[in-house]
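Could you have a look at this structure, given as structure tokens, before my questions?
With one protein chain withheld, the remaining protein chains of the complex are depicted in position.
In order of appearance the chains are A, B and C, and numbering begins at 1 in each one.
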Amino acid sequence: MSVQSVSLVEAVRLAALQEMRRDPTVWVLGEDVARGGLYGQYRDFLPEFGAERVVSTPISESTIMGAGLGAALVGTRPIIEMRIFDFVMCAMDELVNQIAKIRYMFGGQAKPSVVIRMPHGIWRNSAAQHSQTLESWFVHLPGVIVVTPSTPADAAGLLVTAIRSDDPVLFFDPKNLFPVTGEVASVIEPIPFGKARRVREGRDLTLVSWSAIMPAVEQAAATLAAEGINVDLLDLRTLWPWDREAVCASVEKTGRLLVVHEAVEAAGFGAEVVASVIEDLGPAGIKAARRLGAPRIPVPFAPPLEDAVKVTPDKIVAAARGTMR
Amino acid sequence: MSVQSVSLVEAVRLAALQEMRRDPTVWVLGEDVARGGLYGQYRDFLPEFGAERVVSTPISESTIMGAGLGAALVGTRPIIEMRIFDFVMCAMDELVNQIAKIRYMFGGQAKPSVVIRMPHGIWRNSAAQHSQTLESWFVHLPGVIVVTPSTPADAAGLLVTAIRSDDPVLFFDPKNLFPVTGEVASVIEPIPFGKARRVREGRDLTLVSWSAIMPAVEQAAATLAAEGINVDLLDLRTLWPWDREAVCASVEKTGRLLVVHEAVEAAGFGAEVVASVIEDLGPAGIKAARRLGAPRIPVPFAPPLEDAVKVTPDKIVAAARGTMR
Amino acid sequence: MQPQHNIRRLVELYSAMCRIRAFETAALTAHKEGVIPGPLHVSIGQEGVATGVCLNLRASDRITSNHRGHGHALAKGAGVQGMMRELFGREGGHCRGKGGSMHIADFSVGMLGANGVVSGGIPIAVGAAQGLKMTKSDAIAVCFFGDGAINRGPFLEGLNWAALYHLPVLFVCEDNGVAAFTRTEAVTAGPGVIARAASLGVPGETVDGNDVMAVDEAAGRLVAEVRSGKGPRLLQARTYRITGHTSTDAAAWRDPAEVAAAKTRDPIEKLANLLSERGVAASEIDGIRSAAEAEMAEAVADAKAAPWPDEAIAYDDVQDVGAVAFGGRA
Partner (left out) sequence: MQPQHNIRRLVELYSAMCRIRAFETAALTAHKEGVIPGPLHVSIGQEGVATGVCLNLRASDRITSNHRGHGHALAKGAGVQGMMRELFGREGGHCRGKGGSMHIADFSVGMLGANGVVSGGIPIAVGAAQGLKMTKSDAIAVCFFGDGAINRGPFLEGLNWAALYHLPVLFVCEDNGVAAFTRTEAVTAGPGVIARAASLGVPGETVDGNDVMAVDEAAGRLVAEVRSGKGPRLLQARTYRITGHTSTDAAAWRDPAEVAAAKTRDPIEKLANLLSERGVAASEIDGIRSAAEAEMAEAVADAKAAPWPDEAIAYDDVQDVGAVAFGGRA
């Protein structure tokens, strides 16, 4: 199987393309998708699949979400494109009260086979309403799968799995990593949900992260290695299901845990990881278990202010050193 | 100052009444509020304050929320009534992207002085769309205060504080506790946010909880006391700000922590409490730190199924015993 | 199909309405006895709408409903035993006891579910119609909602969308003049739902919802138009909710004279009178009604005797246990 080096946005484009070619019930709806989408993630889809399967919609987020669900209920597999994550707030009834609950509430009669794509995170001084990342909310919401890839290969493989899933999948496209390149196979195989990827092997500290912040974490890990601190670095890739087993196994080995996320620290998914590890392993054997996230403020516009909320390699290195004391 | 014994719903009615009498800029909007509200929490408001200050609205949750904000920006202090929590999903853009961010985003120019009242929780087999409690979401959302009382006196005092607050307050009315009675002073004093209430003093285990589940927790604490396990029981009362100091001080004393909430355990606020305690005290001194919440499933309708998601005194006792091993 | 209001059709309509009335009356009683848990919204007095519309549909057509959905479900052909067991929260309910009255659904007959959120069914119906069109089905979608729903955003978005993509969907606004405890006119500006629909590109018309034959005629025509690819249509059916908002609401704020007057316009009584005028024997008319009552009494007895669902099923029908439970398609 041949392999090519592509950007992350091209990788997800290829994944959706492959699945739309494979399965005629897969289609996409959202604003400007017929023009290729805001980031080119649907480039050239319109000529190949036509306006019935590549549906540019009005600015009607509730209906983009809700119509996607309705279309799933009659046997199609919609990819619901939200343009940016923040706009999902205009469609929360459809997502939270309908999509997430419908299979359960109707005792298994409904098959809400939708993928909801939400390019998320801090991106070029877009300020408070265009920079959010609330992925932990959806871990707390029964009925949905939460996918948060960070590499072209993972994004492609997980998107394939998402499209084939019968359950609703929230797919957090890491918009700040769209230009990042990596190798992707010409036939994209599905990657199972709930399996972390080990990025680096180490015995001193377990570092857990996901999504757009991963490159910063890797950079920090390299710096730490130069100081003689060897981290066991896991990219969770999906937050529900999440690879509790792999994290616990790693912490059993290192005795130390640092979870890093771009999102606000308070009540973020980092808390879940720390609490789970403490519950599974007991506090006794553990030397440190901490989180590093953003302060509890909206994302500001000006570069020096935005830097205050950003988790940077320096901050990660400092937090990691802190766990070693 | 005289004191009377009233139900929780009457206590919050009296609190809102007192504040509307005190401050002519306070008013209430929501569906059926002119008829007294769904639970009688605004009974007799219409005759006293008139239709301009007791505004029964169309079924337009986005606008109930957004108009409340707009009215705050011109100097009034709206109480935004959401009827039940789940309907706030129809108004999330207005809450998350507008209300929570407006003060910050505009550099302090805006004063979003609103109270958003959201009767929440599991209530009489109301099934998945009418039983949710996602309070932890809003701890993760910068810009809002999160209030979760469990007694008539706390609900009344915290509602007074909420109405006087210049910042947006999410007030989670514990709808299942509306009939519960307790003493309330005839002049309701504000209760500061961020101060836990010690319900029971003990040296064996720190038990932390809030809102509708508190009576079950108290019952469990009594059972445990009979077994010789004396719990230090804290009702957090507000989740942001929350009384991290009081919780840590208690765990320093007991060495054991159990956080109990009605909400789903995964990524609930219990995780934040556990992670914070581990970070502040370090794992070394702690013997156990756990959570007890609901399984990650929507709330089902039938009584025996609903029981599966309910946190009961028995489950709390069992979990508490588990931490003592 | 232009409905022929021959005796046979009238009897069909009458029987369908009687079954809804009997179902809901039995459910109300059971709820008062405390054997049906949770909230219960009945549509007593409104049976003409569900009946007149659904009797023009095929099994393959889909409907979405609101919180007041028993009539829509029954008229669409949902199994009575499964419905009653669902209301009781028992094993064998259509939703396995997970939904209850407010989430009644029977996908096997195209009933895609009641909804606890006002106007929640609108985008779902629109999407179902889009999916049906995309897959070249000749089935259509029908969306039932109340007059209260036209003040929520999804009404605008959904109708604009349906008109834009020329979707096979019939919107049915069941206009009983009231939303919970508020008269709709007190919270609804402008000339009404027909004008709103027209402004969004959806032609609509109004019918007396208590005249089941009028509903039958209009629905038959509109369903045919929708099915033939003419795009979405809206039907406003004016009716009256004789009972309160929920089973525990006496609607005491209404003038008793108003309710009494409304009872004289009861769609079931009206049709019974007509049947009698047309020469159908009183015994036959009563027989239809008592057959319906007997059917529902039996359903209640069955539901009462049915076992509770096993607690273990609370944990299925949802991906909740990680990778193992993930049911991907190869």
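We adopt the following convention: a contact is a pair of C-beta atoms (placed from the backbone, for glycine too) under 8 Å apart; a residue touches a chain by one contact, two chains touch by 3 or more.
It should be emphasised that the depicted structure is a prediction, and the values quoted were computed from it without experimental measurement.
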Considering the complete assembly, the absent chain touches shown chains A, B, C
Which listed residue (B:Phe45, B:Phe85 or B:Tyr104) would be found touching the missing chain in the intact complex?
B:Tyr104
Touching the hidden chain in the complete assembly: which of C:Ser43, C:Ser101, C:Asn160 or C:Asn176 does that?
C:Asn160
It is residues of chain B that touch the chain not shown, namely 25, 27, 52-53, 55, 57-58, 60, 62-63, 65-76, 78, 93-94, 97-98, 102-110, 142-143, 145, 161, 164-167, 190, 192-195, 241-242
Absent chain, residues of chain A that touch it:
31-32, 35, 56-62, 86-87, 89-90, 124-130, 295-298, 300-305, 307-309
In chain C, positions touching the absent partner
151-157, 159-161, 163-164, 187-191, 195-196, 198-202
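In this section, only the chains that are shown with their structure count from here on.
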From the centre of chain B, which other chain's Cα mean sits the farthest off?
C
Chain B to chain C: how many Å between their CA centres?
36
Approximate Å spacing (C-alpha centroids) for the pair chain A, chain C
40
List the centre-to-centre spacing of chain A and chain B in whole Å, with centres computed as mean CA coordinates.
30
Would you mind listing the residues of chain C that make contact with two or more other chains?
93, 95, 97-99, 103, 115-117, 153, 318, 320
Residues within chain A bordering two or more other chains:
93, 97, 104-105, 142-143, 240
